[in-house]
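As C-alpha cells, the structure follows; a few thoughts come after it.
With one protein chain withheld, the remaining protein chains of the complex are depicted in position.
Our next item is subunit A:
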Amino acid sequence: MELQAVLMAAGGGSRMTDLTYNTPKPMLPVGNKPLMWYPLNLLERVGFEEVIVITTKEVQKMMSTDPKMKVDVKMKLDVVCIQEDGDMGTADALRHIQQKIKTDILVMSCDLITDVALHEVVDLFRAHNATLAMLMSKAHEFTETVPGQKGKKKTAEQRDFVGVDQSGKRLLFMANEADLEDGLSVRKSIMRKHPRMHIKTGLVDAHLYCLKKAVVDFLTENKSISSIRGELVPYLVRKQFSKTTDSPKMKDDAEDQTQKKNDSSTNHELLISSRDEPLLQLAQERSCWNDHHGDMSEAYHGGKLRCYVHIMDQGLCYRVNTLAAFIEANRLAPKLFEEPAVHPSAVISERCQMGSDSIIGALCQVADKTSIKRSTIGNSTTVKEKVKVTNSIIMHGVTIEEGCNIQGSVICSNAVIGRGADLKYCLVGNGQRIEPEERGGELAYQTEQPN
C-alpha cells in the first residue's frame, strides 16, 4: 500500500464559537452537506478506499446518524475517538494512532474544501522522494459582511512567511509572524544553496500533508511536538539545511546520543534509508539530472530530507475555520458538484421566487410568495408565506414564520424565527427563538453558555 489517509476531525472550531458551541465543526452544514464530507469526497474521488478518521465521540455519533455520510461515503472509515478536552494537538493525535500506520500518510483537515488535483501534491512527494509535501493556495479576500459582529473589527491574522525556491516547488523557509520577534532572518547555508528565494505572505495553508512513515516514528520518540502545522512542519523545513543531514552516519548514533542528543538522534530517525540505498545512490550518480545549476554540488545538494509544496493559483481552496470562510464556502461549495439546487423531496410552492444560486435541502417546505435569493436552506426547514430570504444561510430544522425578512444572516439549526421579524446580518444560535416583530441588525442571538 502506498499511502494511508488520515482525516483530523477533532478540532473545536475555536474561531467560530458562535456556530460550533452546539454543533461540532466537522458536522456543520455547508451547502447542506456536513463539512467533513468534502475532504472525504475528495479522497474517495481520487481513489482511496480507507480513511482513518480521528474525531470525538460526539461527532462519531452524529456521523452515524447523518444520512449523507451513510449513503454517499463508500470508503471504509476507521473512526478513532479521542477526548474532547482539546489538549490533543494534531501531532499528538498522530502519535495516538501510531500503531495503525504502516506506510506513508496523507493527513487532511476536516475543514478543507478544495478541488485541487491531488496528484500534483502526491507526485512531488513520490518523484523527489520527499519527507513532506504540502498544499497551499493563494488567499482570497472575503467580501461578504460577516453577520453577528456589530462593529467588531477583524483581528489581523498572523501572517505566514513561506519561502520557496526558484521553481516554486521546494520549500525553503516557513515561519509565522508570531515566531519572528524582530525580523526575518535567513540562514547563510540556505542562501548559499538557493541564492534565489521567493518569500510569499499571501498564502493559505490547506493543511494537507504527505508525510513519510519515518516522520510518524520520529513523532513517537519526540513527545514535545504537538501540532503538525505549528511545530512539525517548521521543524522539518529547518532540518533540511541542518549540518548533520549531510553525512548520515547510522553506526555512530549510539555515541552521538550523549552529545548532540537532539540533532543526530532525530536525524537518524528521519533518514531511515531503504534497504537498497546503494542502488538508489548508484542510479542517482549515473543520472545526469540536477535540480539546481551554478554550483558544484550534486542533486538536492546531497541533502536527504526534502520538503516540497504545491501552490495552487487556480481553483477552489478554502479552510472553513472562521465565520467569513464558512459563509464564503456556503456560496461556492455547491458549484463544485453538479447536484440539483432543489432537493427532490422538498416541497416548494409554485409562487415562490427562487434564485438560481440558492439551495434547498431535503424535506423542506416553502410556502407561497416567498423569495429566496443566494441562500442555502437546510433540511427539514419550514418557510412560511411572504418571507424574504436573501444572502443567508439557514441550517436544518429551522422554522421561519410569515412575513420575515432575513438578510445576510446565519440561522443555526432548530431555531424559530417569529412572525414579521426583520433580521439583517444577524447570527442566530441553535434552538433560539426570535420574537415576532423583532428588528435585528448585526446582532448575535445566543443563549448564555454555562461553560
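Worth pointing out:
Keep in mind that, in the parts below, a residue touches a chain if its C-beta (ideal position, glycine included) is under 8 Å from a C-beta of that chain, and two chains touch if they have at least 3 such contacts; residues count from 1.
Following the convention adopted for this analysis, contacts and distances are computed from a predicted model.
Per its UniProt record, the hidden chain corresponds to "Translation initiation factor eIF2B subunit delta" from the list "Ethylene receptor", "26S proteasome non-ATPase regulatory subunit 4 homolog", "serine C-palmitoyltransferase" or "Translation initiation factor eIF2B subunit delta". Note that of A:Gly47, A:Pro67, A:Gly183 or A:Pro340, the residue touching the chain absent from this view is A:Gly47.
Residue A:Asp276 is the one among A:Asp72, A:Glu221 or A:Asp276 that touches the chain not shown. Only one of A:Lys57, A:Lys76 or A:His119 touches the chain withheld from this view, namely A:His119.
Looking at subunit A, the residues touching the absent chain are 1-5, 46-49, 106, 117-119, 122-123, 126-129, 275-276, 279-280, 282-290, 293, 296.
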